[in-house]
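The structure is given below, and queries will be raised subsequently.
Yeah, one chain of the complex is gone here, protein chain that is, but the others are all in their spots.
Then we have chain A:
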Amino acid sequence: MVNRIVVGAHYGLRDWIAQRATALFMVVFTILFAAAALGLPEMSYQTWSGLFRNGIVRFFAFLFFLALFYHAWIGVRDIYMDYIKPVGVRLALHLVTIFLLVGYAGWAAQILWRL
């Protein structure tokens, strides 16, 4: 490949919106979840897992983790774009990060849904 500066990938807007949307979702969920957790009669395994037996909490907690991993992906990719210059290394790091985050998402689902 000739050594020229190439730009014009024509993406970025979706990630920019997603980063803000996921951040907003996480803030709202964190506040509501904290309120629900603090409102428990006592902090024990039973009440805690009881909270997660509620279908709505499960639904939004799972979305929270998906939002977290998508948000993390955009942020981490930004760091790679700024600081990792060799394209091969950057691509390898992208793949490792995607594999890790997808794995974490599966793991989070398993933990949430077995409660």
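Quick note on the criterion: a residue touches a chain if its C-beta (ideal position, glycine included) is under 8 Å from a C-beta of that chain, and two chains touch if they have at least 3 such contacts; residues count from 1.
Please note the rule applied: contacts and distances are computed from a predicted model.
Its record in UniProt calls the unshown chain "Succinate dehydrogenase iron-sulfur subunit", which is the match among "NADH-quinone oxidoreductase subunit E", "Penicillin-binding protein 2", "Peptidoglycan glycosyltransferase MrdB" or "Succinate dehydrogenase iron-sulfur subunit".
When the missing chain is restored to the complex, the residue among A:Val7, A:Ala35 or A:Ile56 that touches it is A:Val7.
Where chain A meets the omitted chain, the residues involved are 5, 7-17, 78, 81-83.
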